[in-house]
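Sending over a structure as structure tokens; questions will come in a sec.
Only a single protein chain was left out; the remaining protein chains are all shown in position.
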Amino acid sequence: MSLLDAQGISKSFGGIHALDTCSISVEQGTITGLIGPNGSGKTTLFNVMTGYERVDSGQVRFKEQAITNAPPDKVFRLGIGRTFQLTRIFPRLTVLENMHVAVQRNSLKGLFSRWSSAHEQKSALELLDFVGLTSLKNLPAGNLSYGQKKLLEFAFVLIAEPQVILLDEPAGGINPTMINYLTERIRTLNQRGVTFLIVEHNMEFVMGLCDKVMVMHRGAKIAEGSPAEVRANPTVLEAYLGD
Amino acid sequence: MRMFKETSLIFSRQLDRVETLGRYTIVRRYGKMVGLLALLAIAIVFPLVFSNSEETGIALFALIFAAAVTGWNIFSGYTGYISLGHAAYFGTGAYALAIICQVWNVPAGYTPFLFVPVAGLVAAVLAVPVGWIALRVRRHTFVVITIAIFFIFQLLAINLTEQYTTTGSLNLPIPVDWTGDFYNIPFYYASLILLLVAIAISWWVRNSKYGLGLLAIRDDEDRALGLGVKTVPSKLAAFVISAFIVGMAGAIWAYYVFVIYPPTAFDATFDVAFVLMAFLGGVGTISGPILGALLLESTQQYFTSVLTQNGGYYLIAYGALFLAVILLLPRGIIPTLSERWARYQVSRHQSLQEHDAIVTALPTPDGVAENVERKEGINL
Partner (left out) sequence: MLGLIVEAIILGILTGGVYALMASGLTLVFGVMNIINVGQGALVILGAYLSYFLEQQLHIDLFLGLLLTMPFMFGLGLLIEFFFIRPIKRDRTMFSILVTFGVALIIEGILNIIFSANPVQLSAWYITASLPVGGFNLFNFHVGIFYLPFIYVFGFLLAVVLLGGLYLLVYRTKFGFALRASMQNRTAAELIGIDVERISAITFGIGIALAAAGGMAYGATNLFNAGSAYDLISRLLAIIIFGGMGSLSGALIASLGMLVIEDVTTVVWSPSWATTVFFILLVVILLLRPQGLLGKVEVRKQ
């Protein structure tokens, strides 16, 4: 079943066609990779699918229901989480506080406590442990290293227990040990039923982790298949080299 | 074998440090509470000790401003959307109380104080549409919009006062039976109560899930939105709460000065004052606005009495102070101090570590005794 899909999305910025009737589909329970040369529109597609940009035309659907142009907070509450290429966390809040931002419940309860329930407090600590940041929990998040910030962002997206997570270049700018660590975390979560859509340039990472890979070029999908199929596809090679 | 012993010694020393740190934090926390209670006691007793009307006058102005700035901070400090037009709600509260007292023939004395919250509510209600409009723009434009909105309020006040009053001013009831030095006392305590209420609200917001959302908005609003924080209602709610508190401050002020004119109630220098006091003390903290208000308002009152002959010098001093605070202490007194304190603590523990490294190398009875003494030192 297609969990999340984009159908015929077009989006232009001024004269630039970032997305050109782009259609992709993410199956439930998979780890899907999204690759393509720079400028092919991957981040724009993410932005459109998570409500950070409006579409010019086309539809975004989650579990077969249209969510096109829904605002980011609604998208998140539906169960779609995402990380950013340039990691965005809350630098002036502590690591633990960062975790709790995402745990939003109805407004009335929220007025009366910082941590709405013991259960949520427990989840936050568990997740911090999951990404290995427990010892740093009271530090301002701005003091973390780049890799640690990435992990923090990953962790707080998880806290609302999303069904699908869109990762934008999760392996960018971190060392191989950290990459392996992250890969393992993603696999563990996938085994628990979380679906992933990952934009990445690191081919080893993508090919090793993903069940299915889609390739974008100039705002549209040009190929899809298993990692091996995509690697051998001549259209894909041309897209990367021909530009 | 020796290495194992050494590492286990170091490890146990780390655990000890964590434990003593824990004890230290508890002492610190109790110390903080004791300190706050002492401050409260001083504030309550102040007018009885310094009963001179000049002194109580300065003090109550300081309290009114402290409350107003605390209110300002709930919105601007926590969300990071700096409002340079909050004097609009101060004036609204002032006008609201004046009009209420006139229309309902409220007698002088303690009764007008009961209507102060009502005046605050008027300001809060007006803040709803204002905030809704103002918060649709991005931060930079927002600041400028708040200035424009302030002037709209001032203009409306001027026009409406002209139209509906003969004197161009509004009067509030004057409690004639409060004579001499006693006159200021009820105002003082009313302001103190307002300040305590403001602090309570500020503290409650800051420590709630809602307040966490506001702080997240301050750091990265779109990221917060993407994590499910309802940014628009959150900001608007903070805006309205702050208008409520500032409105109440304006009401008490109006009652104290008993005659208000449009330019005095909607005074642009109050806009400046609120911001400057918050920045001086520390935007976004709870105690910062209070410290800033107390420092600045007392200085201001002192200056007005000394330098009344030439307003120019006063403006220059104010402007220079403004620049000094912004350029030299951009985070404010409280955050700078607490940062220094934290750094001091870190360096203290670092030197502890160095000491311990030496101690572990010398497993003599003297060395152990030294270590114990050190721990005692931390407990203090």
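Order as written gives the chain letters A and B; numbering starts at 1 within each chain.
To be clear about the criterion, contacts are C-beta pairs under 8 Å (C-beta built on N, C-alpha and C of every residue); 3 or more make two chains touch, one makes a residue touch a chain.
Since we're looking at a predicted model, the values are computed, not measured.
One chain is not depicted; across the entire complex it touches B. Between the chain not shown and the residues A:52, A:76, A:90 or A:196, the one that touches is A:52.
The chain that is not drawn here is touched, among residues B:190, B:215 or B:275, by B:275.
The omitted chain makes contact with just one of the residues B:155, B:200, B:259 or B:342: B:155.
Shown as candidates are B:115, B:210 or B:318; the residue that touches the absent chain is B:318.
Summarising the interface, subunit B meets the missing chain with residues 82, 84, 133, 136-141, 143-145, 147-149, 151-152, 155-156, 158-159, 162, 220-222, 268, 272, 275-276, 279, 310-320, 322-323, 326-327, 330.
The definition used in the following text is that only the chains that are shown with their structure count from here on.
Considering their complex, residues 207-213, 215-216, 218-220, 222-231, 233 of subunit B touch subunit A. The touching residues of subunit A, counted against subunit B in their complex, run 50-52, 71-73, 75-77, 82, 84, 88-93, 97, 100-105, 107, 109-116, 156-157, 160.
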